[in-house]
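Note that this complex is displayed minus one protein chain, with the remaining chains in position.
Which chain is which? They are A, B and C, in the order written, and residues in each are numbered from 1.
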Amino acid sequence: MRSPIPDYLAEALQSVESDTTGATADYIPELADADPDLLAAAFCTEDGRLYSQGDVDVAFSIQSISKPFVYALALADRGFDEVLGKISVEPSGDAFNDMSLEEGTGRPRNPMINAGAIATHTLAGRRGADPKDRIERIIDGLSAFAGRPLDVDEAVYESEIATAYRNRALANMLRANGIIDEDPLIAVSGYTRQCSVRVTVEDLALMAATLANRGVNPRTGAPVVPAPAVRQTLSVMATCGMYDGAGDWMTRVGIPAKSGVSGGLIGALPGQAGLATFSPRLDDHGNSVRGVDLFQRFTSDMGMHLMEVPPPGPSVVRSRRVFGHGPLAVQVVSLQGSIRFAGAERILRDFEDDPPEQKRIAISLVRVGSVGDVARRMILEAIRRLTLDGHDLFLIDPDGVLPDPDPGDGGRVTVVGRREDIAGFVRK
Amino acid sequence: MRSPIPDYLAEALQSVESDTTGATADYIPELADADPDLLAAAFCTEDGRLYSQGDVDVAFSIQSISKPFVYALALADRGFDEVLGKISVEPSGDAFNDMSLEEGTGRPRNPMINAGAIATHTLAGRRGADPKDRIERIIDGLSAFAGRPLDVDEAVYESEIATAYRNRALANMLRANGIIDEDPLIAVSGYTRQCSVRVTVEDLALMAATLANRGVNPRTGAPVVPAPAVRQTLSVMATCGMYDGAGDWMTRVGIPAKSGVSGGLIGALPGQAGLATFSPRLDDHGNSVRGVDLFQRFTSDMGMHLMEVPPPGPSVVRSRRVFGHGPLAVQVVSLQGSIRFAGAERILRDFEDDPPEQKRIAISLVRVGSVGDVARRMILEAIRRLTLDGHDLFLIDPDGVLPDPDPGDGGRVTVVGRREDIAGFVRK
Amino acid sequence: MRSPIPDYLAEALQSVESDTTGATADYIPELADADPDLLAAAFCTEDGRLYSQGDVDVAFSIQSISKPFVYALALADRGFDEVLGKISVEPSGDAFNDMSLEEGTGRPRNPMINAGAIATHTLAGRRGADPKDRIERIIDGLSAFAGRPLDVDEAVYESEIATAYRNRALANMLRANGIIDEDPLIAVSGYTRQCSVRVTVEDLALMAATLANRGVNPRTGAPVVPAPAVRQTLSVMATCGMYDGAGDWMTRVGIPAKSGVSGGLIGALPGQAGLATFSPRLDDHGNSVRGVDLFQRFTSDMGMHLMEVPPPGPSVVRSRRVFGHGPLAVQVVSLQGSIRFAGAERILRDFEDDPPEQKRIAISLVRVGSVGDVARRMILEAIRRLTLDGHDLFLIDPDGVLPDPDPGDGGRVTVVGRREDIAGFVRK
Partner (left out) sequence: MRSPIPDYLAEALQSVESDTTGATADYIPELADADPDLLAAAFCTEDGRLYSQGDVDVAFSIQSISKPFVYALALADRGFDEVLGKISVEPSGDAFNDMSLEEGTGRPRNPMINAGAIATHTLAGRRGADPKDRIERIIDGLSAFAGRPLDVDEAVYESEIATAYRNRALANMLRANGIIDEDPLIAVSGYTRQCSVRVTVEDLALMAATLANRGVNPRTGAPVVPAPAVRQTLSVMATCGMYDGAGDWMTRVGIPAKSGVSGGLIGALPGQAGLATFSPRLDDHGNSVRGVDLFQRFTSDMGMHLMEVPPPGPSVVRSRRVFGHGPLAVQVVSLQGSIRFAGAERILRDFEDDPPEQKRIAISLVRVGSVGDVARRMILEAIRRLTLDGHDLFLIDPDGVLPDPDPGDGGRVTVVGRREDIAGFVRK
């Protein structure tokens, strides 16, 4: 069977192909002269399956789409305190190249506008690294997100640096405000190089999927940035990624995203997938016209909106059955699914609302896929409390989905892992 | 067993109790004279279980927390076009009472600032309703969210209306810009009445849970507003609910929220829970000091951040086994869990990467909790394509989790629902 | 001889007549329906001579041109402290109906924008006056400026008050900020009445001439407001009178001015003249298109720019001649012109650079028109110092242009007023 997903992508591309509104960015010839009809989309699952259609082999400069990735790198390299001390996280309501900085602190309003992105650039790599090492660190980091070695489009770099007066203005302003402490021209040069890194739409989809996958590249398996940095980055993309249309994007598309002036657009839906599109014609906000359309279509077709509530799954407590009689009787509480806070709450509630009469209670995790950290602690607390209530507890966990099952002060539980022991249980 | 959740809530309250920074709102005596030490928290699961601690019996005026609920009511009553035509959805970067309206259109920037909330108020109920009917509709609507009849605190209303000059200014501005078309004083009077509705922290938790539960009150089961209105409302809360600290809230707490000047604070995590806190001392932004602390604690303890990625669950394809031999052989593909887009993609991929050799294929939904709409369509498309590839398809669905299983043009599938038939299958 | 000035005015009107760009104000029918071709100009000298041409008999509502006059009345009635405490004097860079108020104080930025004008309105008349008395005081005051009883155009008033939502918004905002302390609707009603006062272009020219003439109506001779209030009012007109084009107006026209939405425009050149034009079509700033053209023409033709430097006049020291011989010799220092600071400085300098050798010195004011207050004190100080140097001083002042000639501590002077005594002098 051939997967229908490529067909879906092809259809989606076809549906927007005829829209030739907007125009390529015109401030440098390398962008202005891009073929405006180029069109591509790619989709990478959380576990690394890549679907793509259209002009997938065309490489283009990453531009502003580098911003969230380098922000994540900076958070990883320098920690939250240093990065947040230099760059705020509030939506600015301003265009991407706005010069206004936060009153009082002089901090750029967020890392997605140029001022913030230049400051972010200087925070990647170890403190005191020389500019050459720093840009190397950044290209390596972007490559790790993409799962292959990326390089710089030198023609784009040369063209941009020659006219980067606005960014030079921003960098000088940052220097005046003490946000950066190096020669502003060096910061701009490095930042321009970062923006000139060459990617394809598939690279972008994989980079986004790495964010969606808690910072681990789903194809190479390499951990690129730690989970808290990813959470912070996705949050900032959600509120500031689409410049002055953050609210509109959140209501209509509802996934953390970032666009670039060369026509790229990415979205990362935590735990699910990374998306990317490429089409060089831009709207007035500087976002790809057909890219925005495609994202609206994707999010609607795939039910990916962050606020889209999935229908409630089956109860985490699949069954409570009693095996055996008298003092040997055991109540087997059979759980199912992936258990997080809400699921654990239902288990606790079940025990409270309908306390087991049997002395022996076996909690079966046979049908459980995973147990979140909070859920694990809640289940162990239930075990502790049931022990204190006089019960003998057993945990049937052949796959070890609940590691280190120590219920703590006054609690006790016997783990039953071997298949044969389990069989013995449910038969008694 | 007594649930540990109330203990957790009690502990959380205790941890913030000593913080007496901030001050009660001072613009009317009714708020200024509130006991500043009052403290309460409540938590309502998606299916209506309510946990609460602290001063849960104290009623207070709902104030700005009414905004998202009335916005949802207006969307339900008038439709998206009319409401979005009058009120934008962009974060304003401004304080709650800011007067600046969107350039060009004169629309309030979003429904969470006062200007937008007054405009929203006039859009609740049917077009042309008289003001008395409209406020009745709103109080009924808020009551439906809370699951019990709410009333207006007349003393608060009288006090607020007597000094509501700023809101009168906003309403007149809206009238001047053609955003409202009624006597501005009537709009302000109705809006003030809406803000004076009396609630407890438990009411708020249940109201938030109704948003988290796709608009259906989880205790009464009553559908209050349709799902698209909820999605829109939660999106707006996410970007605009915390005034000029939207970015900070998204990164640190990460759940759609709304605060009120009387000290209430709610959060709604789609599909999971509604939270509420009550503590009258406010910070400089007008948000409850201890409420903000509690939310940070809750979201961190319970892993509720929107961008928090759950560890991947077990594969949706539990097993593929062949029963029988020769032409009678059947490959049984056993699925599990709740299947949404990402899960369906994995099923399709499995069929593509490893096409079944047997003519007969049975897809078992026995262990599947639910199938999302997109996933359903993807599975049916897989069935259609497999039919076209020459396979005979069977769908083992005893609980009917995949309704209306018509694979469309060229596809065919036999549904096997009765237990005995299923047993026959897996034995062959 | 017929004066060429009416011809000049007629020519000026003719030169702009063909310009039909712009449009009448459209927010009320009374203004929208004004005959857009109406055109008039008037010019009133500091001593009350009135020249006018065009539609001089057409009455129209004064609108915003009332603002500087009522500001002057408020300053006169309440004093600078109270008025400046409520309304700032900074150019706002904003349009006339902007809502932004000064940060921190909540004061309107200046009395020429609507917010400031409404606040100003409430400060006219004695503190605590009832609204009826207050509006009477204002109409009486405007009438005193115009030199004839003015009345209110009730149709305009009714029409404006019915749609004055923006001004109601402003008034409520002022009330919220404590800038006004009365019912905002009363303030708006009074202010709208003030704006509906009916005037002709000749009234406006005379009103402006009253400002140019230090607050004294040059035709009736009635003192309307004291000189410091006029100075303050003219200063504010200079920086804030033309809304967001203050700098452009100052460079190109260079006289304190104020425009109104009904098509009027006034200018007051201190000590010289009041000008007014009337033409209802407005530009984007809300200023009369042909009015602005006329003012540029007037100021350029008549050399009225504030920064236009007149060529230096003849020396104030006309001659120094010695009459008589020996101990009876007298040096007669003959002054001429109007003597202000700069002139007095030259007299002092003359005495210092070229000290008189004669014991007797006569200062002749025969050809002097007037002596300013500062100049008077400087001349008396020179007399005192010359006395101390051993001279005998005489002041020849037949017309009494230097009143109260007491040179103070150690000085002495003999005033010679009678013609025959003077003759005796110059002959000796």
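The rule we apply is simple: contacts are C-beta pairs under 8 Å (C-beta built on N, C-alpha and C of every residue); 3 or more make two chains touch, one makes a residue touch a chain.
Please read all numbers here as calculations on a predicted model, not as lab measurements.
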Let's see if you follow the contact definition: name the visible chains touching the chain that is missing.
A, C
Option touching the unshown chain, where C:Leu101, C:Ala273, C:Leu395 or C:Val416 are the choices:
C:Ala273
Among C:Asp81, C:Asp181, C:Asp373 or C:Asp409, which one touches the chain that has been omitted from the display?
C:Asp373
Any idea which of C:Pro149, C:Gly178, C:Gly221 or C:Gly247 touches the chain not displayed?
C:Gly247
Could you pull out which residues of chain C are in touch with the chain that's been left out?
1-5, 45-47, 49, 88-93, 110, 212-214, 227, 230-232, 234-236, 238-240, 244-248, 250-251, 254, 256, 270-273, 301-314, 336-338, 340-342, 345-346, 348-349, 351-352, 355, 367, 369-370, 372-374, 378, 381-382, 385-386, 389
Residue numbers in chain A that touch the chain omitted from display:
99-100, 165-166, 168-173, 175-176, 184
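To be clear about the criterion, only the chains that are shown with their structure count from here on.
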Path length in steps (a step moves to a chain that is touched) from chain A to chain C
2
Specify, for the interface formed by the sequence copies chain B and chain C, whether it is same or different in terms of residue numbers shared by both sides, with half as the dividing line.
same
As a test of understanding: of all chains, whose mean C-alpha position lies farthest from that of chain A?
C
Using Cα averages as centroids, what's the distance between chain A and chain C in whole Å?
67
Can you work out the whole-Å distance between the CA centroids of chain A and chain B?
21
For chain B paired with chain C, centre-to-centre distance based on mean C-alpha positions, whole Å:
64
Give me the residue numbers in chain C that touch at least two other chains, ranges are fine.
none
